[in-house]
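Heads up: the structure comes next, in structure tokens.
One protein chain is absent from this view; the other protein chains keep their places.
Right, chain A next:
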Amino acid sequence: MSPPLLQVNDLKKHFPVKSGLFGRKSEFVYAVDGVSFEIARGETLSLVGESGCGKSTVGRAILRLFDITAGQVILDGQRIDDAHPGTMRQMRRRVQVVFQDPFSSLNPRMRVRDILAEPIRNFGLAKSAEDLEVRVTSLMDTVRLPREALNRRPHEFSGGQRQRIGIARALAAEPELIVCDEAVSALDVSVKAQIVNLLQDLQSEFGLALLFISHDLAIVEHMTHRVAVMYLGKIVEIAPRREIFAAPRHPYTRALLSAVPLPEPGAQRNPIILKGDVPSPINPPKGCRFHTRCPLVFDRCRVEEPVLRATGTEQWVACHLEDGAVATSG
């Protein structure tokens, strides 16, 4: 069995919080605190969770937009979290990104042609000027934008069209993995569906792996292979789509899923309403990080941090309730 395309081992990213007169670094935001997962070639892994749980930080760490605090990011058997700038530049080609905001993710002063040519030139993918032109026009065909649009600037496009340009830029580098950081969250429902379908088509066409970071569970259910649920910088449950949506194990996953509206009038789901707010990632709770809001909390949760335990063939849950003999059940 070949190694997975991407392997993330115990990834940690702590951001220093500057305080005091001379900016002494006294506190840290534990944005991501020990996250591990794998993505196979051609697979979609969705990272879900509420705002501020660290899912975007995971994506940015994989792109190496900053140095991580601890852990490993391994792309195709090669560590990229500590790679030298020269090696890193070559590795960057294989992981690309599509951002949430279609308005700020394209430089307003560049023509679409130059935006798409940037990665092609950087990675030396085009052999000649003609080859560059062929690549750029075929990218426009791939994302179903008119070729005439190449000479326009981003402000002349709608949100959905801009997101297509962003996808074309990511594809220009011929990547193996695309990190979609809330890539469809800012779009209208109809446009959202178009972009999701486009991503799925591209995935099957180029064998792309996708790390789909989202808080929109309806979209995730539509397109993903596996789902990882994050809470306060940790993965609480990771499982294939069917298991997550049919038989969620972690109380947080259940609460999250119960909040998804049903597309049928009058349908009721009895949402599990969590009490209180998400605790601060500067000072996360001891024990299980979810214990302050968990409806099924018991003594052990307050002292001991649960590890991810296999509960099914491909399902892992970080909850003490899954530790064999436990009285309560949800």
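Observations on the model:
What we mean here is this: a contact is a pair of C-beta atoms (placed from the backbone, for glycine too) under 8 Å apart; a residue touches a chain by one contact, two chains touch by 3 or more; residues count from 1.
Simple rule for what comes next: contacts and distances are computed from a predicted model.
Per its UniProt entry, the chain excluded from the display bears the name "Peptide/nickel transport system permease protein", taken from "Response regulator", "Peptide/nickel transport system permease protein", "ATP synthase epsilon chain" or "Cell division protein FtsX".
When the missing chain is restored to the complex, the residue among A:V29, A:A173 or A:V236 that touches it is A:A173. In the complete complex, the hidden chain is touched by one of A:S26, A:Q78 or A:S104, namely A:S104. Across the entire complex, the residue among A:F15, A:F123 or A:F206 in touch with the chain not shown is A:F123. Only one of A:H14, A:K55 or A:R92 touches the chain withheld from this view, namely A:R92. Panel shows chain A; residues 23, 60, 63, 65, 89, 92-93, 95-97, 99-101, 104-110, 118-119, 122-123, 166, 169, 172-173 of it touch the chain omitted from the view.
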